[in-house]
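Here the complex is missing one protein chain, while the rest keep their positions.
Right, chain A next:
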Amino acid sequence: MAQKRQLIVHEDAKSPIAEAYRTMRTNIQFAKVDSDLRVIMFTSAGPGEGKSTTTANTAVAMAQAGKKVIIVDCDLRKPVQHKIFGKRNRGVTNILVEDRSVADLIQETGIDNLQMLPSGPIPPNPSELLGSAKMRDIIDCLKGLADIVIIDAPPTVAVTDACVLAASVDGILLVLGAGEIRPEMAQKAKELLLKANGHILGVILNKVEIEEEHAYYYYYYGNEKKTK
């Protein structure tokens, strides 16, 4: 079951999955009413829950809604965003280590309104880099460049990286692989993020099994739209 990393929202905008992302997009917009929601971090409890794919697709969905979106790959251990969008991997670590300017490294994705900042080469000390003052500067800078900044962070329970970033973002979305994640793991992830003063917007349930009758409905609806 090799993960097909695909931007389904972009490639097949009529598919039920794309529809699910669009629904989610709306939900995120209403998730935080009291204050601005500009910087959103995506993380998961453990590896392999489909976090990066979900992040990329959500970013695409938001861009499609007309918002100016920048996606930042802060998974400095196992970066994949540049692969998903098929871009050169020069980004966050280059800024942090080599003093390059943010604007230099932001790349266009080829999708309207969506730009990206890859992770850059894998550093030996990712947690320290992400916790530095410079990292906060980068985020602030990005806020100035786009309506919404989406951060792809590593799994929470495995490494502390996500917790280091937690306080610097406006909201956190926890991606959980349905039928894969054990309740204790998820609870642990929530606990860690709350301890790090993170604001958890909610959970994204990924890989949800569709019951057959629902799937039929989805498909029927989708196909009908296509034929029109």
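In the analysis below, a residue touches a chain if its C-beta (ideal position, glycine included) is under 8 Å from a C-beta of that chain, and two chains touch if they have at least 3 such contacts; residues count from 1.
Quick note on the criterion: contacts and distances are computed from a predicted model.
Trainee: Leaving aside the chains on screen, match the unshown one to its UniProt name from "Tyrosine-protein kinase etk", "Alpha-glucoside transport system substrate-binding protein", "RNA polymerase subunit sigma-24" or "Acetolactate synthase".
Mentor: UniProt lists the chain that is not shown as "Tyrosine-protein kinase etk".
Trainee: Among the options A:31, A:65, A:111 or A:196, which residue touches the chain absent from this view?
Mentor: Of the listed residues, the one touching the omitted chain is A:31.
Trainee: Of the residues A:97, A:122, A:167 or A:208, which one touches the chain left out of the display?
Mentor: Candidates A:97, A:122, A:167 or A:208; residue touching the omitted chain: A:208.
Trainee: Quick one: say which of A:117, A:135 or A:176 touches the chain that got left out.
Mentor: A:176
Trainee: Hey, which of A:20, A:95 or A:116 is the one touching the hidden chain?
Mentor: A:20
Trainee: By the contact criterion defined above, which parts of chain A meet the unshown chain? Give residue numbers in ascending order.
Mentor: Residues of chain A in touch with the missing chain: 1, 4, 6, 8, 15-17, 20-21, 23-24, 27-28, 31, 50, 54, 57-58, 173-174, 176, 178-183, 186-187, 190, 200-212, 215-216, 218-219.
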